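Every protein chain but one is kept in place in this view of the complex.
== subunit A ==
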Amino acid sequence: MAVSVAAEWSAIANRYYRKQEIYRMAWHNVELSGHKVACARFGGMIAIIRDDTKIVRLRSEPARPKLLIFRSSGLLVASITWDRPGGRLIAMGWSDEEILHCVMQDGSVFRYDVHGKLLPDKVWFGQECWDQGIMECIIWGNGIVCLTEANAVFCIPDLGSPQFVKLTQLTLEDPPHCMAIIEPQHTVSGSVEVLLAVESTVMVVDGGSIQDQGTTIGPLGKMVASPNGSYVACFTHDGRLLVVTSDFSKTISEFDTQSALPPEQLIWCGMDSVLLYSDDSVLMVGPYGDWTKYTYDEPVVLIPECDGVRILSNTFMEFLQRVPDTTVSIFSIGSTSPGAMLYDAYDHFAKRNAKADESIRMVGSSIPDAVEACIDAAGQEFRMELQDTLMRAAVYGRTFCRRFSKTRIRETCKTLRILNGVRDPNVGIPLTLQQLKVLTLPVLIERLVNEHKHLLAIRMSEYMGLSPETVVVHWAGAMITAATSVPDPELCNLLLEKLKMYSVSYAAIAAHAYRNGRRTLAALLLEHEPRSSEQVPLLTSMGEEEKALGKAIKSGDTDLVYFTLFHLWQKKSPSEFTRAVQDKPLARNLFIAYARQNEPDVLKKFFASIGQLHRVGELLLWEAWAQSKNPVTRQGSPLQGPRIRLIEEAQRLFSHSKEHDFEAKACDEQARLLKIQHELEAKTGKAIFVDTSVSDTIRTCIVLKNHREAQRIRVEFKVVPDKRFYWLKILALAYIKDWDALEKFSKERRPPVGFKPFVEACLQEGQTSEALKYIQKLSDPEEKAEAYAQAGMAKEAAEVAAQAKDSEILGRLKLTFGQSTTAAALFDSIRDRLSLQGG
């Protein structure tokens, strides 16, 4: 058995290559010759269309060409009649997203998904390109470069947002012999590099700049960059194949093909060999000039992959690759590597042969390496029987290991199941382990989903522990797109039946339904979305602002409420807006909070329209207040006219309802007060009255010894109570230390506030002697004792207290006087010790 595996290999220098058939093509009557063929990488789709530059014999086909899309196994996915305008089809290629790009002679680009559906967005290379016409074009995973008949180079660097740029305009007599690119991920500048073979040299267009590499290896008939972009394979006019570094500074190897005709296809196989296809034969040239040749009796197409080349013919698909090292170590003839020994031992074991023991002993301590080799080799295999045998050998070997990670075996089994699953001809994605690693599982699942293999995709997601959300959402979207004739409620139930098994974004599905013009369905689905932050924006964009507002309010998230409010505000008329907001307290409050700061006039209208005139009044008052605080308006208009008018207007609004009597009255008083204060300022020439209270104004008048005005204000605002007037006057007189006036005032009549305020006012100004006059007049012994104490007259205080026989007062007085001295002594002693410590 071991012999038969290695027998299929061919050796080039010191390495082996193998070519295995992956599929017998399921198609019939497909003739690759005379057709343009585009194959997506990573085992993706195949697109075929008749090449109208070549003469083809039509059998029973219609005269109009057809664009056919197949899986890699040859199953037909789509067939569409080609009727695109734009002249000749120059090139066709798949992007990484598996979208087919067809570049036309006039620079327009048509894009198809895997189901042959034309994508609506317009992509083109611009007017200049349209005028010049495209001559040659290269499509890579994420971009397109094209060369026009007038030798200009254009590029679409990102197919995600297809904007074209003009890279350069060459002035040449003859057009370039050939063109190649180095993909942006491999260049220093990060943008695509275009190589143009001009005369005997090569020009490099990189970003905006153009550079002559100054080499003389040309003229070149064909060029192609290696998969990692560091080398370029060139076919010269005299039939030599050169491999040079990508800056053309150094030639790595040279091989004479002895044929001056450039090959039809020139392609890298992995990193170290180059394939040339011409005249039904594929020549493979290794790094040291060794070569091998495969001949075919039908035309083939070579499809580069990251670890080999797929070869497509009319009837089969093959995969050509360098044999992986572990496979070589196990299967090469006469190998004695641990892996080979283990495989051999298992072979005996399976045949119930006792030699198994002998073989396993020979492996000895390298058993873990042997197991690892078998696992690795199993991963590299296409044939399931061989995978199986290798894995069994690995499991057999593991029993002799002391410690070997179980997960390693389990993971490989899982991955193999995935690979075998997608390699099935019905799915038709012939991935290798290496390719899967590069492509990554999520991308693979995305591809499956795009190809409408939802069931497989979701099984795989669950099997590998990935979230099924993307698959489910896509499935639902596809359902909605497809089921145009199913009524909304029915379709909704159909979807929900499956959706409720997963936790998915209903909003995303609803958005899809909405884009497909199924508003009702979108609304029905949205009801099931638990996340308000997803639900509300979509409802808003669907024009269901009021519903959105309701949901936002329910969520308790004020930011969502604001979000919908602003939408409503922009879209609806003021009266509609008012109606929508009016009976929703939260929405109304938030709008008011925002508008108070930023749209005071809108807010006034809003309040007026809902009949809340007093709130308008508040706003006017607020403005009046703001004017008093704003230094600019304060200085700018010493006259209080505008403010008084605002206040009077506010008063008018307040007086509309009885509830706001209080505010109306306050406005009235304030307006009058401002007028008086203004007069006072004019009279006294001092700007100290405006914006003080009634009490302050009276006090200021007294301090200025203007008793007449003080009295006048008191009368004007007759509500100033007697007691307060007394307090104001006492404190003001004490403040200006007008002791005579104070005494006179105390004798005017028996003060309604008693004499205590006089005592306090004097003591506050530190006038004990003045205070004494009034202390004597105090009648309440407690107050009297307290007052003496405050004046610092302990003896008198004690006497009064003793007279009153009030032990409680006595006790407190003792505390006030007594404790402070002992406390002070204590603090002193601690201070002493502190200074000792410091010294």
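The rule is short, and it goes like this: a residue touches a chain if its C-beta (ideal position, glycine included) is under 8 Å from a C-beta of that chain, and two chains touch if they have at least 3 such contacts; residues count from 1.
One rule holds for everything that comes next: contacts and distances are computed from a predicted model.
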{"item": "Chain excluded from display, named as in UniProt, from \"Phosphatidate cytidylyltransferase\", \"SM/Sec1-family protein\", \"Dynein regulatory complex subunit 5\" or \"Serine/threonine-protein phosphatase with EF-hands\"", "value": "\"SM/Sec1-family protein\""}
{"item": "Among A:F400, A:Y502 or A:F717, the residue in touch with the chain that has been omitted", "value": "A:F717"}
{"item": "From A:E98, A:E193, A:D344 or A:E786, residue that would touch the chain that is not displayed", "value": "A:E786"}
{"item": "Sole contact to the chain not displayed, among A:V192, A:L621 or A:L680", "value": "A:L621"}
{"item": "Where the missing chain touches subunit A, by residue", "value": "530-533, 555-559, 562-563, 566, 585-586, 588-590, 592-594, 597-598, 618, 621-623, 625-626, 628-630, 662-663, 665-666, 669-670, 673, 691-696, 717, 719-721, 723-724, 727-728, 731, 753, 757, 786, 790, 815-816, 823, 826-827, 829-831, 833-834, 837"}
